[in-house]
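All protein chains but one are shown in place.
Now for chain A:
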Amino acid sequence: MLAVVKEGIGVDSVNATGRRGVHQNVVVSFRTFAAITGSGFRRYATYRQATFAGAFTNTVFGFLRCYVLLAVADATAQGLAGGYDRAQLATFVWVGQGLLAVVLLWGWTELADRIRTGDVAGDLLRPVNPVLSYLATDIGRAGHATLTRFIPPVVTGLIFFDMYLPRRWVTAPLFVVSIVLAVLACFACRYLVNASAYWLHDVRGPMIAWTLGSGVLAGLYFPLRFLPDWATLALWVGTPFPSLLQTPLDVVVERDPPVVQAGLVALQAVWVVLLLAACDRVQRRAERKLVIQGG
């Protein structure tokens, strides 16, 4: 069997991103979104062994990265590396090891797998926009990760290292907003990488590029301020990567004055809007050409 999903086929097209004739009830769509988010949370709550293993590994890498960055700071003249002191570097590393799992930088191939196997047809038949539906699941996953994967490394860091604790009240709300934006931005990036499967079928190439690029460019291996100023600026403005990790981390260690903190979060918001718009556009394009193969 060969089914061609096209926008506008049939009278009452319920093609996922197609325009709907009837005005949708906002309350109903909110409830749908919340229900999918809840199921995303519950789904990840069942992977208990994997959650433990992930938190353990993040914690070991926390020790490795923290010691290395502290050694860098110790070897500089003023004890400052890239403008961070020792305590700020410790917070940067340990909060980063926790956030890594919350934004889920790596390892999400669900959409690409479903496109390759043709299961994505099921997603397209539902009267929910696939971008929104995957986003809802991802928010549920991020909520679960905040409880199970964020806290263990941060607590370990607090026990074994002198960590910098925020001093301004404005940092707390900015940090929370920044994390939410980072989750949205990272989801959108992953969605775009996965969606390349609509055209390529085999996404190993884009996936490898993403895995290698995102870690180093998001500030996981070293704070991006270690790079020359022009490179840091170009990355921040020209790519979404710093918005995935570096921005929330710079906010929480109060690397910059409050105005700059807020500016970085605003830049994150711009990237989220652009990326989610790109996801929607890519999804619409893909549906117009998608050919589900198999019987």
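Note that in this section a contact is a pair of C-beta atoms (placed from the backbone, for glycine too) under 8 Å apart; a residue touches a chain by one contact, two chains touch by 3 or more; residues count from 1.
Heads up, the rule we're going with is that contacts and distances are computed from a predicted model.
Participant: Just go with whichever of "Periplasmic oligopeptide-binding protein", "2-oxoglutarate ferredoxin oxidoreductase subunit alpha", "Transporter" or "YeeE/YedE family protein" UniProt uses as the name of the absent chain.
Facilitator: "Transporter"
Participant: Specify the residue from the set A:36, A:81, A:139 or A:272 that touches the hidden chain.
Facilitator: A:81
Participant: Given the contact definition stated above, which residue among A:227, A:267 or A:282 touches the chain not shown here?
Facilitator: Checking the options A:227, A:267 or A:282, the one contacting the hidden chain is A:227.
Participant: For the chain that got dropped from the picture, name the residues of chain A it touches.
Facilitator: Where chain A meets the chain not shown: residues 47, 49-50, 52-54, 56-57, 60-61, 63-65, 67-68, 70-76, 81-82, 204-205, 208-209, 212, 215-216, 221-222, 226-227.
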